[in-house]
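Every protein chain except one is present and positioned as in the full complex.
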Amino acid sequence: MKINLKNAVAMGLLATVIGVTGCSKESPSTDNSQDGAAQNASAPEAKEKVKVDFWSIWDPSQGNGKLMADAVKKFNDANPDVEVVMSGQGGYDGVAEKLEAALVAKNTPVIAQIEESFLGRYNPIAADLSKYMSQSTIDNYIEGLTRSSFADGVFKAAPMNRSTPILYMNADLVKAAGLDPAGPKTWTELQEYAKKLTDPAKGIYGFSGYWDSDAWYWESAVYSYGGEMVNKDGSQVAFDNEKGSSIVKLFQDMIKDKTMLNAYSAQENQSDLIKQNFLDGKVAMDFDSIGSMGQLINNTKFNVSVAYQPQEGGKNSMVTGGANAIIIDKATEEQKKAAGKFLDFLSQDENVVSFFEQTGYLPTTKSALETPELKKWLQEKPQFKVAIDQLQFAHSRPWSKNWKAIYTSNVEFMKSALIDTSKDPKQVVHDAAVAAQKIIDENK
Amino acid sequence: MSYAAKVLRILLLITLVLVFVFPFIWMLSTSLKTYLESIKFPPDFLPKAPQFVNYSKTYVRIHFLHYAMNSVIVTFSIVLGQLLVCIPAAYAFAKKKFRFAGLFFALVLVDLVLPAQVSFVPIYVLVSDFGWLDTYWAMIIPFIYSSFAIFFMTQAFKQIPDELLDAARMDKATELQIIVQLMLPIAKPFVLTAMLFTCISKWNDYFWPLILTNSESVRTLPMSVKGMISDTPGLTQWNELMAGNMMLIIPILVLYIAANRFIKNAFVYGIK
């Protein structure tokens, strides 16, 4: 057997690489210049910085997360004694999953950005924000955005990136059909609008909508019919009635008479499908989130107008969505104070306005609406004004620690009613309610 | 080869290509579309004018170099670690007789039946207790052994006749020489295959790095690419996302093609 030079060289290389990577592991956090999140609290200052871990739904290096990371940096620069460390946790579900692991490991962050409806679950570990934020900030939040922020009268969740569903209209088509440009006020009117806007010859559908992955739009519509998701303490399902099934029936009827484009006729991403048809002028009205506004205004050749989400029975009522910030009560008093200061900072006019303008998420404070900059902006893009005004009718989200499981179950049922429009809507909603009640009973 | 067999072969190849080439073309084509083209349904097969600018935009947006560097460090460390841990173990299981060998082998394989979705909470707790969160250690140490690799290489080593080993021992070869100069060259297609799989799965892994790190300084490329998916449905820029995905897979595709040639060229039973 002769000595294999190649193998010897390979083994040598192997050893070298191990040595090299071993060294580079010693200083894992030195090459972070591009992310702005300066770290290593090893600065030889006399006073230790208060480190505030902030778990975000966004990756701090890009998109909305980058805007947030810039705000974090500004705050850290202005407050030398505090260091907020933002980290992305992979979206709403990612934050929830990691919080779960962190609760077991007992190393929770100080601030967590959670989906609005998750406070029902995280309430026991959420701190009373009025102790750590200034009262003027809390009073300054637009009231409609804080309806899901209170637990037993205590303010626990500060609005961050928030949205609400509205009705988008192709204003040119509405005008051509001789309809009131203000748009339909009720769901019945919406059905009439859709009939008049539909033009099979041109392949135009009057309306389209879908439920979203958390059945958010269904939930919203149920409120607009005067319905509820669960009772006050979250122990009973409350949508097993006409109010819960009306919107399903309406959508089914409109699909059957071909005045509504059925997003569930295709498996493709429903939201993209509707949006693309709306942009093409093939769907005249689109029930969608305010978050889509920027894209819809910027990519259309026609005028886009918006209206409140329709209602039935005389009272507007709809959901809001997006994320709120909570401070975890297990953090030290110093950390919680610093975290409160950071949330105060995020709610300063300048930050609220720039975040709104760049992301399309709703402005969160009343004083921001009064700034000349925002006033001018809203004059140029009055469509956003409608969504902000609509917030006065915002409905609180379901108070249940099991809401995540329930909506995951609900959306399957609601989807099935549109995939197969011959299904009895009352039966579908009843089945959904039974399944939801079972989830509640099993996980008390 | 007979005429019929030739035709059959060509038909099979064409069918396979048709069935499997789609997603790749699809990704490539989407990555060159404009945003509006990318959400079109039913989709156009090709973009009207290829938008190479998507790539340069994405390169900047996902901080390609920073994250790719981390991916390289993590993936290569894991592969090296697995070689050092798994080859000796596989050798022992295949060619040594010792007490409780069966029991130990079963223990080593336990990882196969443990899905990540089940084990991540306790592993997070461990890594957190070790103080490894946010370091390369967290992304490397738990993964430098692999039940799959040990099992696979054990099967490969078992196929090498004992007579060869005995002959080498007669020649006064040391154990190290037997492993490095006898076993490894013969089992090369298997070792390469196992390590290629490790490379691919670790390079693309999104789940574990997300769970075990918070800080961007040690995070890897898939996380940055995933970050391009919008939190609001319908706001994702599919064209840029696919450009990001292309940038993610190209290195691994090149590695795969190179390794594949090696595996097929592997000098079978080279020691005479």
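Note that the chains are named A and B in the order they appear, and that numbering of residues resets to 1 at the start of each chain.
Throughout what follows, a contact is a pair of C-beta atoms (placed from the backbone, for glycine too) under 8 Å apart; a residue touches a chain by one contact, two chains touch by 3 or more.
Quick note on the criterion: contacts and distances are computed from a predicted model.
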item	value
Chain not present in the shown complex, as UniProt names it (candidates "Spore germination protein KB", "Sugar ABC transporter permease", "Roadblock/LAMTOR2 domain-containing protein" or "Na(+)/H(+) antiporter subunit C")	"Sugar ABC transporter permease"
Contact with the hidden chain (one of B:L32, B:I123 or B:L235)	B:I123
Residues of chain A in contact with the chain not shown	93, 96-97, 100, 103-104, 121-122, 124-125, 264-269, 401-402, 404-405, 408, 412-413, 415-416, 419-420, 439, 442-443
Touching residues (missing chain, whole complex) on chain B	9, 12-13, 16-17, 19-24, 26-27, 30, 41-43, 84-86, 88-89, 91-93, 96, 98, 101, 104, 107-108, 110-119, 121-123, 125-126, 141-142, 144-145, 147-148, 150-152, 155-156, 158-161, 174-176, 179, 186-187, 189-190, 192-193, 196-197, 200, 204, 225, 229, 238, 241-242, 245, 248-249, 252-253, 256-257, 260-261, 263-266, 268-269
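By our rule, only the chains that are shown with their structure count from here on.
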item	value
Gap in Å, rounded to a whole number, between the CA centres of chain B and chain A	34
Touching residues (chain side chain B, partner chain A) in the complex	35-36, 39-41, 61-63, 66, 69, 73, 76-77, 80, 83, 120-122, 124-125, 128-129, 133-137, 140, 168, 171, 173, 177, 180-182, 184-185, 210-211, 214-218, 223-224, 226-236, 238, 271
Chain A to chain B touching residues, read off their complex	1, 3-4, 7, 11, 14, 17-18, 21, 24-25, 28-32, 34-35, 37, 39, 53, 55, 57-65, 85, 87-92, 94, 97-98, 100-102, 104-105, 107, 109, 161, 163, 212-213, 266, 268-276, 279, 288-289, 291-292, 295, 299
